[in-house]
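My structure is below; once you've seen it, I'll send some questions.
A protein chain is absent from this complex, but the other protein chains hold their places.
The chains carry the letters A, B and C, assigned in the order they are written, with residues numbered from 1 in each.
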Amino acid sequence: MTKKKTKKISLTNEFVFEIVKTLISILIALGLTFVVIVLLSDNPIELFTKLLTAPVTKVRYFGNVIEMMIPIAFSGLAVSLLFRTGLFNLGIEGIYFIGGVVTAAVACTAIDSYVLHPILSILIPAIVGGLLMLIPGFLKAKFNANELVVSLMLNSIYLGLGLFIIKNYLRGIDTSAIASPAFQETAMLDYIIPNTRITISFFLLLIAVFLVYLLLYKTRLGYSIRMTGTNMKFALYSGMNAFTLFMLVHFISGFLGGIGTSVELLSLYGRFTWIVLPGLGFNGALMAMLGRNNPVGVLISAFFISYLAKGAEVMALGSDVPVEIMAIIQAVLVLLVSSQYFLRKWRERQLLKEGTANELS
Amino acid sequence: MSDTILKLDNITKIYGNGVVANKNVSIDLKKGEIHSIVGENGAGKSTLMKIIFGIENASSGTITYKGKEVHFSNSMEAIHAGIGMVHQHFMLIPSFTVVQSIILGMEPIKHGIFIDMKKALSQTKELAKKYNFDIDVTKKIADLSVGEKQKVEILKTLYRDAEVIILDEPTSVLTPQETVNLFNELRKFKDMGHTIVFISHKLNEVKQISDRITIMRNGESRGTYNNADITIEKMTDLIIDRDLITDYSHLRKDYENVSTVLKVDNLSIERKTRFILKDVSFALKRGEILGVAGVQGNGQAELVRCITGLMEQTHGKILLADNDISKDSIKQRRVKGIAYIPEDRMGDGIAEQASVSDNIISTYYDRKDINSRFFMLNKKIVAEADRLIKKFSIKTQSSKTKIGSLSGGNIQKVVVAREYNTAPSCMIAEQPTHGIDIGSAEFIHTQLIDMRNKGAGILLVSADLSEVMNLSDRIVVFYEGEIVGYFKSVKGVTENELGLYMLGVKRQTPEELGGALND
Amino acid sequence: EGGEEQEQPEEKVFKVAFVLPFIGDQSYFDTVNAGRLLVEEYENVETTLIEAGDDTSKWDSIMTDVAEGGYDLIVSGNNTYEAHLYTAAAAYPDQKFFNFDYTKSEDLANVYSVTYDTAELGYVAGTLASLITTSDMEKANPEKMIGVIVGMDIPAMNEFIGGFCQVATELGVQVVIGYPESFADAAKGKEMSLNMFEQGVDVIWQVAGGVGVGVFEAAAEAGRYALGVDQDQYAQFIESQPALAEVIVASMAKNCDLAVKRAVDFLIAGEYPSGVETLGITENGVGLIVNDYYLEQVPEAIRTQVDEVLGKVSSGEVEVFSVLADPDGWAAVKEAALAAK
Partner (left out) sequence: MNLADFFASVLTTSFVFVIIRVAVPLVCASLSAYTAGISGMNNIAVEGIMLMAALMAVLGSYWTQSAWLGLLIAILTGIVMALMIALFSMRLGANPILVGIALNTFATSFSIFLLYLFTKNKGSSASLASKILPTVDIPIIKDIPFIGDIISGHYVITYLVVLAMIVIYLLIYKTPLGLRIKAAGLDQEAARSVGVNVNRVRIISLIISGLIGALGGAYITMGYMSVFVKNIISGRGWIGIAVAGMAGSSFPILIITTMLFSIFQAVTNIFLLYNLPSELINTIPYVAVLVGIIIFSITETRKRKKGELD
């Protein structure tokens, strides 16, 4: 009895170990941050407390955390599917931009329905996103064109193309900035939680996480994604059709990207104002990696990073510490959490102890 | 005791996943001996060798080399100390040339910093000549046959002039003649004072070459014996605790409805300068095993890839039960009844990072019984996997274990179990027991015969002549992309005679060869 | 200290928050910040600078925080960010706001906005540049060509160069316009400027934030002139990079700092206005910065003419073309300037 108990909480348990490791990583990252804050500020304790607790001090702040989480979680999901398939494609960044332009086009069109308009404003960018992702998908599947190169080039091309469209065909005449007209009121998503700007997009995200989870772990497509991702030759040999698979994965990924960008714009923006790539796609890649390409992992990473970002933002407002401090926390954290060998020696010693103990008994 | 060069004391190795690969193993190697290590798959042989070579660290225990305790933390240190190793799986880089592969890590230098390519070339050429290895050192590894690659691996060790040479299953892909050559060389090394550690599953070879033999089982040593003191039967007994079947004839049953299941019709693969396959025709019938003999690299691999759909032929047709499948996708061919045990089990056969259960269903993952309309039925998959694990006595912690951590033999069993499980009408078995221990090999052989008895046609491609002779009903011999010999029955055919066809010395007339298609 | 002030309520301290995306843009966010430092000098004013970053999805939230922060006045603005000011202003009608650079067409009672006549500014810059290229100043060439590097091809930016093009056409000087489509890629700015100089341009005005540094670099390397924008860019560089400063014969200022000071003055005086005010040359909202280097480098004849133009524009004698007011006319003005010779 007692033996079983000790085994359950012991570090040799993969899951327990991961959690302990993550906690220690967080502590180290925060420790470093604290040092930096001490160096920069006169009242480090107060600022540090703010950093950690600010997001839960106000409903609105916590809402902000969720708001920040949604777009990067969507792009994280999109990217994780690609990574899972063994495709190193960073094209979601470009999809966010051009998908945003498409969102603007739909959302600025007069459609007199509070139901249909949002649906179309999300669905059309999603489909366009999916179709556009088929470009690198096709080039990869058919000609084995390096998807990283293709996607990076397409990102820059979509930026230029999107700006061109906005300037020439979709410019808001009520602003002297380069931006689309204000979205139709019918297209905007309603805030569903008072004091926050959380919209239906939050539930869309949860549904997306669930569906991607099902897709990856419960369906035949997911199975072939996972097998292709680990060994493409093997997948081929087993009779899986790489071409169809690549096309499907790219489409789904682009589709998710399209949803991500449209709900972001329809919830928080009100008009399309991006003049550079928004960085949400790259951030998504980070979430995907941090979450080990697991949809739930992506969600947790996105929440966590957003929480810290909000904490850092509140802390930095009006203080001596620039908000860029977030970069330090995030980098250290991402690096440590994703370090598989971090604390490994320790764990191995534990394993050996237990292994020999088992041998003896 | 002074002649002991390397001594292992109570070596225990526990892998990160908790597998205990070696348990208190103690072995001493004498200077100038050939010391074989035998044991079933997963017994811990390779692990032990990796520990000696500094690739893995022992969890406990000590290594004494030339009287001093050593701790090699990487292979560089082991190499500098004079230990060389030929690994079980090839350690070669396809885009490198033979010369580059051989000199890598010990490059001749000119002007202080640059590689002396001229010297490297002459040195490696000389080396190959000295040991009678017929190989073009300017070729790329990718263009070599498996046998040639094995030679390069051995040349690498020789080039480093190792005092202790570890050979982890070096003969599994060599022809009998090549094995004889290798053994002559090994004896030469021995006479020159080198110590050789030799790992093989072919016990007759072990018996032939060894001075002493250590037998391993379940990570433990079951003792070291002088060659003279142990018989093959005794070894078998220590390895698997039972007797082996060596002759399968009593297992064979005649299949009733003999019909052609696979017909290969004038198949050719043409490349810029030469034919890889030329006008290959044969028929494979239900209830038979058709053996394909030949030195590796004579087109057998390409033939198999064409049949399975991994490669496209330039001319000719492939018919499965009279349907032309030449243009079908891999999947379609599989659905129509082709199964395939691939030669490259690590590359094609499995996804190393995935679990055993994921691997064991890959070719029929969409089959009805393990799927509902939208979802895969995890419980049923696990149940199926567990059933196969049991049936094929696969040694694994569970069906959720990463397959990459299984031993070579057990990985192969997973592959065989999977292909078996599709109840194919046509099974392409390519080197099915390459590197597999005697127990597992026997098991796989009986499974193949069982399938044959139930009416599958089996195309057995193997470099192991005794395997071909033992299992096949009929045999074709490949040489330079063509069928040069056809034997309607294995009775009366000797390995030596096959060897003559394999080396291109003898060749049958077109009429005689026509039997492969028409019999 | 704080306690003492509490006891003497008549000594009211005015808390003013400045919400900017960041400072150090080599442009008018810096100038606004300069305004902040100006009013910070007042005994009874306390300022807080909040750098909210350029991700506009976060601005509403930050604005709300600031609006709830108990400030007497919130200063913010610019075409990209002012929407969030208005959102907060609508939600907190008792809070006073100052929009230091207004472009939005709607209006709220608790917001006082100013806008700058950048078209007038461009007209002055164009005059100076045209006079320089036709002069025999040391680094001028015989070709009558001037250039302008504009961060992006958008109306708010083009407003700067409508007048610039207009006056160049009038003076028979050809204009080369370059849009790097970036405010950061200084290297690109430099390459484009060098290409302009190669084509015969001898003075370039930069309206491109960080890219402007590239313009100065190019001018220094090619031995030509450049004009600065928003603040005294000669002063900005003379200490640290004199070689760059020496190409900047003049800067066209958008005096946001003065506008900020004006607004705070109103606040302290208790007569904080509402509505929109356009600050042109007359109101000292925009203008030419006259420093010693300008006096030293630019011949008196030219300076006199520029002063004359300043007067004419100020008095309304010259009607300056505005891209914002006449978007459809812009194409023609641009064509004319590109073709003029």
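By our rule, a residue touches a chain if its C-beta (ideal position, glycine included) is under 8 Å from a C-beta of that chain, and two chains touch if they have at least 3 such contacts.
For clarity, every value in this text was computed on a predicted model and none was experimentally measured.
Asker: Could you tell which one of C:Glu51, C:Asp65 or C:Glu159 touches the chain left off the display?
Answerer: C:Glu51
Asker: Could you tell me which of C:Val111, C:Ala226 or C:Leu244 touches the chain that is not displayed?
Answerer: C:Leu244
Asker: Of the listed residues C:Gly35, C:Gly126, C:Pro180 or C:Gly280, which contacts the missing chain in the full complex?
Answerer: C:Pro180
Asker: Among C:Met196, C:Ala226, C:Cys256 or C:Val320, which residue is in contact with the omitted chain in the full complex?
Answerer: C:Met196
Asker: When the complex is taken as a whole, what residues of subunit C touch the one chain not shown?
Answerer: 22-26, 29-30, 51, 153, 176-182, 184-188, 190-192, 194-196, 198-199, 209-211, 213-214, 217, 236-237, 239-241, 243-244, 334, 338
Asker: Considering the entire assembly, which residues of subunit B contact the chain that has been omitted?
Answerer: 55, 74-76, 78-80, 85, 87, 90-96, 100, 103-107, 109, 113-115, 142, 156, 160, 269, 271-272, 276, 312
Asker: For subunit A, which residues reach the chain that was dropped from this view?
Answerer: 40, 88, 139, 142-146, 148-150, 152-154, 156-157, 159-161, 163-164, 167-168, 282-283, 285-286, 289-290, 322, 324-328, 330-331, 334-336, 338-342, 344
The rule is short, and it goes like this: only the chains that are shown with their structure count from here on.
Asker: With chain centres defined as C-alpha means, what is the inter-centre distance between subunit B and subunit C in Å?
Answerer: Spacing between the chain centres: roughly 76 Å.
Asker: Measure off the straight-line distance from the CA centroid of subunit A to the CA centroid of subunit B, and report it in whole Å.
Answerer: 44
Asker: What positions in subunit C touch 2 or more of the other chains?
Answerer: Residues of subunit C never touch two or more of the other chains.
Asker: Can you list every residue of subunit B that touches 2 or more other chains, as numbers and ranges?
Answerer: Answer for subunit B, listing residues that touch two or more other chains: there are none.
Asker: So in the complex, the part of subunit C that touches subunit A is made up of which residues?
Answerer: It comes out as residues 17, 48-53, 55-58, 60-62, 64-66, 69, 79-80, 83, 103-105, 152-156, 159, 181, 324, 327.
Asker: Quick check on the complex: what are the subunit B residues that touch subunit A?
Answerer: My answer: residues 12, 14, 16, 18, 20, 23, 59-60, 308, 310, 329-331, 333-335, 340, 342, 347-354, 358, 362-363, 365-366, 371, 374-376, 378.
Asker: In the complex formed with subunit B, which residues of subunit A make contact?
Answerer: 12, 214, 218-220, 223-224, 226-227, 230-231, 233-241, 348, 351-352, 355-356, 359
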